[in-house]
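In this view, the complex is presented without one of its protein chains, the others remaining in place.
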Amino acid sequence: MSARETAANILIVALLTAIPLAAIVLDEPFYLTLATRIVILALAATGLNIALGLGGLVSFGHAAFFGLGGYVAGILASHALNMEPLVFGLPATQSMPVIALVAIAVAALVALPIGAISLRTSGVYFIMITLAFAQMIYYFAVSWPAYGGEDGLPMALRNAFPLVNTAKPLPFFLVCLAVLAAALVLFRLIRGSRFGAALQVGRQNPTRLAAVGISPFGIRLAAFVISAMVAALAGVLFANLNRFASPSMLSWQMSGELIVLIVLGGKDRLLGPLAGAMLYVFFEYTLGGLTERWQFFLGLILLGVMLFARGGLLGILAGRTRHG
Amino acid sequence: MQLPLLLEQLLNGLQLGVMLFLMAAGLTLIFGVMGLINLAHGSLYMIGAFACASVAAATGSFWIGLAASLAAAAAAGALLEMLVIRRLYARDHLDQVLATFALILILSEGTRWLFGSFPLYLDIPPLLQGAVPLPGGGQYQLYRLAIIGVGVLVAVGLYWLIARTRLGMRIRAGESDREMIGALGVDISSLYTIVFALGAALAGFAGALVGALQSVQVGMGEPVLILAFVVIVIGGIGSIKGALVGAILVGVVDTMGRFLLPQILALMLPAAQAGMAGAALASMLIYIVMALILALRPRGLFSAEA
Partner (left out) sequence: MAEPVLEIRDLRKSFGALKATDGVSLDLRPGEIHALIGPNGAGKSTLIHQICGSIPPDSGTIRFLGRDMAGIGMAGRAGLGLGRSFQVSSLAQEFSALRNVMLAVQARQGSSFRFFRSVMGDRALTDPARAMLERVGLSARADVPAASLSHGERRQLEIAVALALEPKIFLLDEPMAGMGPEGSKNLTKFLDGLRREAPILLVEHDMDAVFALADRVSVLVYGRVIATGSVDDIRRDAAVRSAYLGDAV
């Protein structure tokens, strides 16, 4: 990593820490909600970045896994609250760590067949197919009335976390921050590992990967599944933040937003998704405060970034990517 | 089961298929010739619907509205191509996805700005109101039948355009060898603008036709866009024939699934559960069909490269 990128990263982390501090000093708990939103979106996008940034797999369907995580949280919590057992008489739970594990497992189980089918193709096909599968899960959630259908599934309480009162904004923020930190460590480890090397060569030149005897399919499928698991974890936290599992978490707009976060921040960079999430929530908040039509201006900004500043925010702050 | 009802559903499936074909044909043409994935194609569909509804409201004529929808969508398409899209041809698919995603945001919010958040309504023109009798005793909306007819005409016209005309020759050349037609002195940038505007006009036309069947509102284009993606994936990217077959397949399977699945499940399950499971399963059916086709033919049924 270049010294400039390190400096840019320090700046981003400093800014992120400044938000909760400002919330406490100014007694504006809403800022804390914003900071939590940033952290959770960054977590989801960091998950996607494993597939997209490292592997070059442009999944336009990661909302499926994000939303699945949200629904697992909502469904388990509502069963626990109503003392209803789940399928096969399994007990439901309010415990966030258990729910997170279930969400990760469910996402892996769903991502495996979706990835296996989608990865038989590449390029534009892959984009369209992941989008279509996500849409399938969206329509399923909307047309299945047991868990809210189009109205979504409200959660009466946040899930419980051992020793932490998740109902209070600051402890909940810190839980989310810790999870994001763990995901960033995971991303970094993967990027530097043998698996990461194969994954990145698969993006740069799949023929080369096959010519040394490594089949791109297995590597990519593993990356796709890992990336879905991280996105699902973010979905659990997101539903907890809003106390609501919404079908919009499964929507194609959400999938698009996750890609936007990565590209706004700078893809293939450790903190790209975090930088992108900060910028996105900043736009949403400031533009949203100025005009109801903030998405119009967001679109203009995004288009400007795409046409003229291709490295994203970190590209501007840290200069061109260097790989070693 | 009553035959007329079945026939009616089958026609509804065909009508949906025809709509999807109008969308998918443009998308697949644009991908085939320029290598571009265009998410904003749904916005052009929306623009067509809004142009038709507002002009029809102002003039009192559906037909003027329909002409306006073609003009507006083609003009919007040409403008977008010249301002934004042509900068994306050399970019990778990720950049194309993001930039056209940004266009969706701009066009959707822009439309909401101009027309407000309330949906517009478009009446079926008097000429096409009413119903025609079906064999077996049922009735079918004349307007929907007309849509099917128009769709068939467009498919034939498109075939003729591509197979028989000078423009079609250039389009086919553009699909097989981009550099060559540039070298042969064809003005490639205006060819691209024309192809994009043609695709846009087809999408806008589809939006206007559907506008009389449902409300005209922001966000109407994207669900159709995603279905059109499914169509293209099934048919094979770049193939007009594939788009036609895929569109009819998706339209019929989706409609018939929604109609038949709850009834089939009702043979095995209690009525309420059958309805619920049937509806949920039906909403997933075309994606399952897509997955099956891809498992057998990863590049679609009529892939250009196969």
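A few remarks follow.
Every chain is named by a letter (A and B) in the order it is written, and numbering of its residues begins at 1.
Criterion: a contact is a pair of C-beta atoms (placed from the backbone, for glycine too) under 8 Å apart; a residue touches a chain by one contact, two chains touch by 3 or more.
No experiment lies behind these values; they were computed from the predicted model shown.
Considering the whole complex, the hidden chain is in touch with A.
Of the options A:210, A:287 or A:309, the residue whose C-beta touches the omitted chain is A:210. Annotation: of A:201, A:228, A:279 or A:305, A:201 touches the absent chain (contact as defined above). Although one chain is not displayed, subunit A still touches it through residues 189-190, 192-198, 200-201, 204-205, 207-216, 218-219, 222, 321, 323-324.
Here is the rule we use: only the chains that are shown with their structure count from here on.
With each centre defined as the average position of its C-alpha atoms, the distance from subunit A to subunit B rounds to 31 Å.
Interface residues of subunit A facing subunit B in the complex, by the touch rule stated above, are 52, 58, 60, 117, 120-121, 123-125, 127-129, 131-133, 135-136, 139-140, 142-146, 252, 256, 259-260, 263, 267, 293, 295-296, 298-300, 302-303, 306-307, 310. Residues of subunit B touching subunit A in their complex: 31, 37, 39, 84, 87, 93-95, 97-99, 101-106, 108-110, 112-113, 222, 226, 229-230, 232-233, 237, 276, 279-280, 283-284, 287-288, 290-291, 294-295, 298-300.
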